[in-house]
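Heads up, one of the protein chains got dropped from this complex, but the rest are sitting where they should.
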Amino acid sequence: MKIQEFIEILKSKSKFPFEVQQHSEKRVYIRIARENLKDIAIVIFKEMNAKFSIASGVHIREGFEVLYHFTFDKDKFICTVRTLAPHDDPKLDSLVSIIPGATWIEREIYDILGVQFLGHPNLKRLVKAEFLGEKEFPFRKDFNIKKFKEDHGLAPKISFIQPVEQTVKKSK
Amino acid sequence: MRSIIPIGPFHPLQDEPENFLLTVEGETVVDIDVNIGYIHKGIELLAQQKTYDQTVFLVERICGICSITHTVCFCNAVEDLLKVEIPERAKYIRTILGEIERIHSHLLWMGLAGHFIGYNTVFMWTWKYREPILDMMEYLTGNRQSCGMLKVGGVRRNLEDSRFPALLKTLSEMEPKIKMLAEAVQDDPVLKARLEGVGVLTKKDAIDYCVVGPTARASGVDIDVRRDDPYAAYPYLDWNVIVLNGGDVYSKFLVRVLEVLEAIKILRQAVKQIPKGDFLLEIKEIPPGEGIGRYEAPRGEDIHYVRSNGTNFPERLKVRAPSFINIPSFTASCIGQQIADVTITLAAVDPCYSCTERMISARDLSGNKKYSQKDLLEISHQKTLEISRNLARPADLPKLKKYL
Amino acid sequence: MENLVLYLLAFLVFPGFLFTSTFGLVVSWIDRKVSARIQWRVGPPFFQPFYDLFKLWQKELIIPRSAKGMAFIIAPFIGLAATSLLASIIGIINLNPEYQFVGDVIVIVYLMMIPPLAIIWGGFSSGNPLAALGANREIKLMMGYELPFILAVVTVFFKVGSISLGEIIQYQQVHGALLNHPSMLVAFAVSLLWLQAKLGEIPFDISEAECEIMEGPFIEYSGPLLGVYKVMMAMLHVVCPWFLISIFWGGTSMQGWGILWSVLKFVFIIVLVIIIKNTNPRVRIDQAVKFFWGWVTLLALIAMVLMFLGY
Partner (left out) sequence: MPNLSTRWLKKSPWVYHVGTGGCNNCDIEILDCLTPRFDVERFGIKLVVSPRHADVLLVSGPVAYHIKPRLQEVYKQVPKPCVVACIGACACSMGIFKDAYSVAGPVDKVIKEIDPNAIFVYVPGCPPKPETMIMALVKALQKI
């Protein structure tokens, strides 16, 4: 199955619009609206037997972009589905009910970017459990590491080595 | 009676801190929780403050054992972004380094596996066999691990042709020893009794949990990035993907032994076929865009996602290490096992926490239970109190309570 | 009064505490050195066990808050005292079989159960779940290995027709070592397996498996108390083989070439233990108990049947 064939099959099976951007022979990116996320996951994961690899969340100007990477091992290409959650309403449908392996990564994205996943069975904070505030998300662009480190007492105080007073006896 | 056995955070089972909470009935495990995240450092965020050249050194330090893995994977991702083809010689050099790393990583695991089941002689012998390979790494690149050889667009330094004969000599000295090890594993009745049928991960579970690498291949799932998404010089070489159907620790052990033999085969061909010429492609600038790199690490498939905005610094780097996907499969393979078998089952995945935790901390896999340090202490205190109640006279109880 | 002084000397100096512990530490050096040689290493220097012990003696003693203080402290000393007593009884009777008393073998077998019991007590009292698990395993293992061993000892009783160690040794001085009989050889093999488990060596070091439960019962012990345990284990490495030599292999003699021959017998048993230790992985507790109650007990019964048949 080449990427063109894959796109054709996808077009015939899905009833919603999507935008295709072919990067190279092995990589293809598909942009969809966030309402259709679950439908496309069902088509790709359940019907076309792709392997779910990982999702990445990026903070861009328009909002939070989440990319789901699906690998087709036999056909030697990766299909990446990208979708956008806007700033004022950072919410996406959770894929856990379709792909059990997405549990950890959705929690991670929730944790670092603050994107809510609707329908996730156990959406809790992960990495910043104890020391980051509820509204502090390290991967957002407005996160200031320097200020954060100073607030939490993590900043290493730069101290130059004090010159040792040398008591050299001058010979008279 | 149910009780909870914490393994870790500091436990000789792993060199790295992690925490497993085993709920046991007698000696049988009925539930397992995985707590990781003790060594989360935030490498992905740190990468955004470093230039592409510096990031190579940073990803090298995601994991010391997979230092070549992550660097090659990152370079693959950036080269995918740039859509460039690197020089042939660089491809071969990457292959050679990667396979040397695979051999030393697998031997390392085998030794540790022997150590976990109390077979220290195996530990010492495999690590003795591993030393010449590390020596070769030092001879070729200048450092035993974390050699800093990779650069976007090729490799930073050349491997001199005059040094390859020494590599071939080491390999031919190693091969009979590895074969002996493979035979010893197949023949030793005690080792077999201890490993066979332990911690079985069925093929269905393997597909459901999306496991990768030797863990998947031992369960009969035929995946290998070197063949499925070729990078470096693998398309030009002749080798086999090892797939076994057992799914138990014994199969995982055997897959790794056989993969070492395959790696020796690959190395011999690569050294023979390596072309002369350029080894570094000059990269002037990195345009806006995104790229995905894949690499077959000793532990499984590694994926890097890089997004550039045209500046010197990557806008986003996402790392998915193989252990991240493999660790959840503990739930499938550990429940119903004996405590004595759990350690080797956990180790059989060859979990690498440095890789996994560059961004993630997982808690409470089963979803409903979570014990804090305090709860655990409380539980263990209750248990000791109960035991002492059974052992001691009633008159002593107030005294005992004082100590608890 | 004079007797009391002599008894005290026997208990504290020779062949009791001082002699056995010194000899035991040398044995533990042999253990580490031979293991190292098998693993292609050089191994520690000769005085290493002594250095370790002196260092432990100088270290700080920490009693964890969760531990039950008195039991935690007393347990190792009880084990040590029992082992010293064992050493003096076995040693004196070996020196002069006239000092026997009726049923001393039974006393010895009972006393040999005290060191593991001390470990179990210490483990439970330290209030650590892993230590409790290790102690738990030690109990199961003890139940496993004592049965076949007692059967083997009973076989000796029937063969000699006596239950005192002195008479067993005297019988062997007259009729030659019991090992010359096939039935006794089988019983000796059973006892060697018992020895391996008793000394807590691989493949039966289940209770203190370092990779699974981190030294088990010893996990919370530090400094001098750990040192006491170390000495106790070292002494057990002398006492248990010595007992086996006494009842199966003609005992030890302290005169002329007899000393050399006794030491050779001893070294043979110890090296056998070390080799078994280094060529086997650890077994699971259920496998170990099944092994002892199944195959080893069967072997002990075979020995008994052979003995009654006159072999």
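Observations on the structure shown:
We call the chains A, B and C, going by the order they appear; numbering starts again at 1 in every chain.
Criterion: a contact is a pair of C-beta atoms (placed from the backbone, for glycine too) under 8 Å apart; a residue touches a chain by one contact, two chains touch by 3 or more.
No experiment lies behind these values; they were computed from the predicted model shown.
One of B:G42, B:P87, B:P230 or B:G289 touches the chain omitted from the figure, and that residue is B:G42. Interface note: of C:I169, C:I219 or C:I269, the residue touching the hidden chain in the full complex is C:I219. Within subunit B, the residues in touch with the undisplayed chain are 9-10, 12, 15-17, 37-43, 45-46, 49, 57-58, 61-65, 67, 108, 111, 123-124, 127-128, 131, 144-146, 352, 354, 361. Residues of subunit C in contact with the chain left out of this view: 32, 36, 39-45, 47-48, 51-52, 54-55, 58-62, 210-211, 214-215, 218-223, 226.
The criterion applied here is as follows: only the chains that are shown with their structure count from here on.
Taken as a contact graph, the chains are arranged in an open line, each linked only to its neighbours along the path.
Computed from the mean C-alpha positions, the centre of subunit A lies at a distance of 23 Å from the centre of subunit B.
Residues of subunit A in contact with at least two other chains: none. Of all residues in subunit B, none touches 2 or more other chains.
Note for the complex: subunit B touches subunit C at residues 3-6, 11-13, 27, 114-122, 124-125, 128, 190-191, 193-194, 338-341, 343, 377, 380-381, 383-384, 387-388, 391, 400, 403-404.
Contacts from subunit C toward subunit B in the complex involve residues 35, 38-41, 65-69, 124-125, 127-130, 132-133, 202-203, 205-206, 209-214, 278-287.
Touching subunit A in their complex are the following residues of subunit B: 37, 40, 42, 44-45, 49, 80, 83, 208-210, 223, 228-230, 289-292, 294, 301, 303, 305, 307, 315-316, 318, 320, 324-325, 328, 359-364, 367.
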